[in-house]
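A single protein chain has been omitted from the complex, and every remaining protein chain is retained in its original position.
So, chain A:
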Amino acid sequence: MENCEIRRLKMLLFNNSRIISHVHIFGEDGSGRSEIVRQLLRKPENDWVCVLGDFLYADGSLKLLFDSLASSLGFKTRGDRAENFCDNLYKYVQWPDETNRKIVIFLDNAQAITDYPPVPLQCLFDSYKAIQEITIRFVTSAPSCLNQYHINLSHLPVVEFHIPAPSVETTKVLISRANPKINAQFLHVACQSLFMACKSPNILLSIISDAWLMYDERRTGDKFDSTLAKECLNRSSGEKLGNVVGENLAKENENSFDAMPLAMRYLLIAAYCASNNPHQSDCRFFVKNHGREKRSEKKELRLEENRLAKDLGPKAADLQRIICIYETLLKINESTITGFDLKSVIASLDSMGLVSVTNRSNLDIPKIKCLISLESALKISRSLNLELRNYLEHAT
């Protein structure tokens, strides 16, 4: 961060006036907002006493929060009353200047204040007025603005300070300082290509270090090979950032449903058809044409308009309907399979999270909703040599 911004933050943290009672620092994860404040509070100016606490560590317990703050200041406190805590502050803290008592209470991870009881938390933040002889300043740090988390705190005169995400140049300097072995040209190419998906210096350092090791092993000669560099970067960042890798990863995913039993796969496809098709279309798809219906262009356009008008999601279907579709699909390919307890298979699918069973109070008519996506359903049907698109009203 720039020096003038740090000076401005110091002007807020160590301001002599008690009119600045709450400072909220917000910024993106990875921008260093908590670490910057921690380093500034480690070397306080103008005889300020600084203490650090964490809302996430205390986990909804003001008692635990006061305990951690008090033990940092060198005394013990009991209970969860902010007034008692302020009284103990006045009596027990070793002040550098007894005639001018000033304390900064830094509370990190302020996004966790939603877990705290509202009224005692409000008493805590209002306690900057509790004792006239002490200047208490609350400094909070969170990813977003303070009003985002607690609507009851909107009356506080909070001064907000934004810490921006690091720029490309700052990230390069940080990474080269952390790992000096990385080639400068490699670092430039890496930051240019990866900054689109990630701005966190820690994650980028991990990815670029792995990519640099890969590149250093495989390079030939001293000349910079940008093609090899990009390949190493893509391989290193494929899992963390989701950049598109070659065909190998896709092929691995292609076979992941073959481990399912056949009956389970057929039943899942039947549940998908039942959840995503209107029930009026069952006769057309599964009895009359068996997926070979001729679809005219005009009908396709009208169906597309209907699709855009609706908010498409899976709907609960009757178990009986799913069993009928299942039997129909079996007749096409695997007429020899018989004798499975379909309710047990559906229970297995439900426990795996692939379908959800509603209406459990009425055991005779359960409703089943298929939760897999279209891509997964297409993969399963491809492994069954079944053309799923022919059986869908809206091929989305």
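Methods note: a contact is a pair of C-beta atoms (placed from the backbone, for glycine too) under 8 Å apart; a residue touches a chain by one contact, two chains touch by 3 or more; residues count from 1.
One rule holds for everything that comes next: contacts and distances are computed from a predicted model.
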Identify the UniProt protein name of the omitted chain, choosing among "Exosome complex component like", "Striatin 3", "ORC (Origin Recognition Complex) subunit" or "Cytoplasmic tRNA 2-thiolation protein 1".
"ORC (Origin Recognition Complex) subunit"
Looking at the full complex, which residue from A:Leu64, A:Val93 or A:Ala130 touches the chain that isn't shown here?
A:Ala130
Full-complex touch with the removed chain, picking from A:Ser71, A:Gln148 or A:Gln320, is A:Gln148
Even though one chain is hidden, which residues of chain A still touch it in the full complex?
4, 7-8, 10-12, 14-20, 26-28, 31, 46, 81-83, 111, 119-120, 122-123, 126-127, 129-130, 132, 143-145, 148, 155, 157, 159-162, 164-165, 195-199, 238, 241-245, 249-250, 311, 313-314, 353, 356, 371, 373, 396
